[in-house]
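Read the structure below first, then the notes.
With one protein chain held back, the other chains of the complex are shown just where they sit.
We just call them A and B in the order they show up, numbering each chain from 1.
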Amino acid sequence: MKLRKFVNWIIGAPSFVWLVVFYAIPMLLVFLIAFKPVDPYGGIGDGLTMKTWFDLRNPSYPSIIWRTLWQGVVSTAVCVALSVPISYQLSRMTSKLKNAFLLLIIVPFWTNFLIRIFAWKMFLHPNGAFKHLLVFLGLADQSTILLYNQWAVLVVMIYTYLPFAVLPIYTAAETFDFSLLDAAKDLGASSFYAFRRVFLPSISKGIGTAVMVVLIPALGAYLIPDLVGGPTSELIGDKIAQRVFVDRNLPHASALSALLMFVVFLPLVLTSWIKKLQQKNKKSE
Amino acid sequence: MKVIRHSRIPFIVTLLTLVFLYTPLVIVAIASFNASKYGGDWTHFTWKWYKQLFHEPDIWNALVKTLVIAVISTVISTVLGTLSALALHRSTSKLKAIYYALVHTPLVVPDILQGISLLLLFVTIFAVCNPMLGAMGIKLELGMTTIIIAHITFCMSYVTMVVLERLHEFDTSLIEAAQDLGASGLYTFFRVTLPLILPGIVAGALFAFMLSFDDFVITFFVKGAGDTTLPVYIQSAIRHGKNTAVLNALSVVFLILTFIIVFSAQKLLTMKTEEHK
Partner (left out) sequence: MKEILRFENITKRYGQNTVLDNVSLSINEGEVFSLLGPSGCGKTTLLRICGGFEVPDAGRVILDGVDISDLPANQRAVRTVFQNYALFPHMSVWENIAFGLKATGVDAKTIKEEVPKYLELVQLTGYEDRKPGQLSGGQRQRVAIARALINKPKVLLLDEPLAALDLKLRQRMLIELDTIHDDVGITFIFVTHDQQEAMSISDHIAVFRAGKLEQIGTPPELYEAPRTSFVAAFIGDTNFFEGHVESVEGDYCKLKIDGFPTINLYNDKKVHRGEKIHVSIRPEKFMISLNKPEKTDANTNILHGKVEEVIYLGPHTRYWVRVDDWRVSVVQQHFGFALDERRIKWDDDVWLKFEADNAYMLEHYAEDDEQLLALPDIDDEPETTEETTSEAPEPDKTEKQEE
């Protein structure tokens, strides 16, 4: 048994060390460097300062944080709301049709992220097909700009993250025993009641995963607002990138990143806290 | 007799979603055959943009760079990820929970945070080391190496997770059977465990390759001045709105390749499961 432990150390150590050096320490650095001053050459100066933290009181930031949060929450909600009926439909199909539909949903998932954003940029282009259609239907006129606003950002976010939400929910729905729904209906439940009280609780774990895998990248989104958004639709991610690539103020960027980290982990901590509370309640019942 | 009627709503939602997913892609595909350079109105059919795509040296250079990075980081992250999955699977130590968190959390951290944190690490290391190394005429800077390190870091966790899942499905009585038949621990590993988790390792490696090949955000933070990978090239082209027609063609090529890869992976997987039944 001693030998087994030793072997485990040997095979576990390289990746453990790698993750400590290139993941855990950098994450700590994000907090530490926020206390450092900037040096004039765009590097990190000596000494400690609280200045960067005070700089976060920039009057434009609260609205940016607010926008990041609500866009994240709305895109997550839409993705999940679409994924549930899709997963239901997919898992009820015969296997041949199911594979075909699954393939159609997975392909965008694996298609290059930038290509998908590019497709939307073309689609919403002032000279693009969608604009022509809207004008033809009288829903827009020639001067309407579809791109470079927060609605474009939201739609593209939903578009790019939707497959992330479908997969975990579909995986959960696949193992669901559909005769339970028939049983519920046989007992007099309406379709919707059965769906809500029998199907939804059974796939709640998949929904939880879907919320995580959409909400977290949505909060950290940078490419989408950068490419299809405008100055009025910036998110925290854009600001971090600007501090790094435009004014080369790394301490400020890391303070913003620390803020983002806080925003990302807040829902995580909250959900696990709520779960614990619920379990406690269940036990006391 | 009770007639149980299924609602049509899920089916309609599914169809509409597929329309939503594919309309922009179809428009791009059509535009890629349009002779008009700036899209918009259809002029006439052409292969011009595809021909141009294959004669664009910038794209080819970027592709080669991207492939080099992807291959190196896939190999290293697959080895490291598989080892850590094995260690995690076998371990009963108290350290296991910390190790698991270390492997698991990178999967849920937004890529921009991973990008900036690695950039800060590299900048700090350079600030400390360069004055010392300067005497020897060496100067560390951002470049291919930092990109590869970053890619290995975010690919590794995915490989570990995929292999770990395979290990969990693994029937431990097979290992007992091998030992029962007189096999040593090492022989059991190479003849029984490894071949059986190989599909998991291959899947993890493919996943790592795709992630590395597609990554823009993290690469953008840790790359040096001249390191234009394919995603970096595409991003700058989209941003500056140049060469749009060629990008259309590139998108179609990407889409077709993805379709072929996913389709054959799916076929392979269903074949495998049927064989096991």
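Throughout what follows, contacts are C-beta pairs under 8 Å (C-beta built on N, C-alpha and C of every residue); 3 or more make two chains touch, one makes a residue touch a chain.
Remember, it's a predicted structure, so these values are computed and weren't measured experimentally.
J.: Quick one: which shown chains sit in contact with the chain that's not drawn?
T.: For the complete complex, the undisplayed chain touches B.
J.: Touch as defined at the start, partner being the missing chain; which of B:T23, B:T145 or B:Q179 qualifies?
T.: Considering the complete complex, B:Q179 is the one touching the chain left out.
J.: Among the options B:I9, B:V192 or B:V253, which residue touches the chain absent from this view?
T.: Per the contact definition at the top, the residue touching the missing chain is B:V192.
J.: To test your reading of the contact rule: which positions on chain B touch the chain that is missing from view?
T.: 171, 173-174, 176-184, 187-188, 191-192, 195-196, 275-277
In this section, only the chains that are shown with their structure count from here on.
J.: In their shared complex, at which residues does chain B touch chain A?
T.: Within the complex, chain B contacts chain A at residues 2, 4-7, 9-11, 13-14, 17-18, 20-25, 27-28, 31, 38-40, 80-81, 83-84, 86-88, 90-91, 93, 99, 102-103, 106, 108-114, 116-121, 123-124, 127, 149-150, 152-153, 156-157, 160, 210, 214, 216-217, 221, 231, 234-235, 238-239, 244, 247-248, 250-251, 254-255, 258-259, 261-263, 266, 270.
J.: Can you list the chain A residues touching chain B in their complex?
T.: 4-5, 8-9, 11-12, 14-16, 18-20, 22-27, 29-30, 33, 43-44, 82, 85-86, 88-90, 92, 99, 101-108, 110-123, 125, 127-130, 159, 162-163, 182, 185-186, 191-192, 195, 212-213, 216-217, 219-223, 226-227, 237, 240-241, 244, 250, 253-254, 257, 260-261, 264, 268
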